[in-house]
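Only one protein chain is missing; all other protein chains are in place.
The block that comes next holds chain A.
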Amino acid sequence: MSTTKLNDMVSQTRRDILRMVHKVNSGHPGGSLGCAEFFVVLYNDVMSLKEGFDMDGIDEDLFFLSNGHISPVFYSVLARRGYFPVEELNTFRLIDSRLQGHPTTHEGLPGVRIASGSLGQGMSVALGAAQAKKLNGDNYLVYTLHGDGELQEGQNWEAIMYAAAKKVDNLITTIDLNGQQIDGATNDVLPMGSIKAKFEAFGWDVLEIEKGNDVEAIQKGMKDAKLKTGKGKPVCILLHTVMGHGVDFMMHTHAWHGKAPNDEQLQKGLAQNADTLGDY
């Protein structure tokens, strides 16, 4: 897909995110905005997807969102990829909605294969799905996304150790390196040292996308990552993003991790992101 088209989608996704969290005055815009390019490229330019949705996802690529709090970006991209009506974004976090605060399978929302929100569990689930693909002789790939702060959860390191030991090489794990978590910068809350060195020490093939908010850079990085699959090692992408990207007053701070914009702030944010495909 052309970069222009992808950038148009990114702009629309940012509008969706802002409008969703503003309407219910809750949700997590910061990380969602920072990952807008990644999600748009992944779902529209990288993954091989079948028409429609079934839970088993045989003969198609799978994606697992581990840091479930960035559900707004996930929902927007799923809806605009055709998994469910775009108008349903209107129901985000409302009673009786399929769009729960954190993604779940419980309400049967197409596109979601696991509940996430309690952090640190997504990689293990993805490993199981990747190993099921191998058992089924299914050569498609499994993708995941995790927050950098999320790596403080110990279960990740069980999964990281296992993935390399068992040569789960049909897995591409992306870490959203935005350097922020709820209580502040990750380097202040719990410095994690070199995440690259850690993954490499555990036996992963690691590559970096330095411009994690640049559609072209992501396209190239994902292509490179794909080429690294099937070679006996799990693949990790360190995606350098800016939390709150695309809305100037939300950028470079943890302040908008879990806070919705007010009416005025919404208008300011929307003015910075063109209505390219039509608001829901």
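One rule holds for everything that comes next: a residue touches a chain if its C-beta (ideal position, glycine included) is under 8 Å from a C-beta of that chain, and two chains touch if they have at least 3 such contacts; residues count from 1.
Simple rule for what comes next: contacts and distances are computed from a predicted model.
Student: Out of "Indolepyruvate oxidoreductase subunit beta family protein", "ABC-type multidrug transport system, ATPase and permease component", "Transketolase family protein" or "ATP-binding protein", which one is the UniProt protein name for the chain not included here?
Tutor: Choosing among "Indolepyruvate oxidoreductase subunit beta family protein", "ABC-type multidrug transport system, ATPase and permease component", "Transketolase family protein" or "ATP-binding protein", the correct UniProt name is "Transketolase family protein".
Student: Touching the hidden chain in the complete assembly: which of A:17, A:62, A:172 or A:250 does that?
Tutor: The one listed residue touching the chain not shown is A:62.
Student: Just one of A:32, A:76 or A:116 touches the chain that is missing; which is it?
Tutor: Missing-chain contact among the listed residues: A:116.
Student: Which residue from A:24, A:132 or A:189 sits in contact with the chain not drawn here?
Tutor: A:132
Student: Who touches the missing chain here, A:50, A:106, A:167 or A:231?
Tutor: A:106
Student: Can you name the residues of chain A that touch the chain not displayed here?
Tutor: Given the touch definition above, chain A has residues 55-58, 62, 64, 104-106, 113-118, 121-133, 135-136, 138, 154-155, 158-159, 161-162, 165-166 touching the missing chain.
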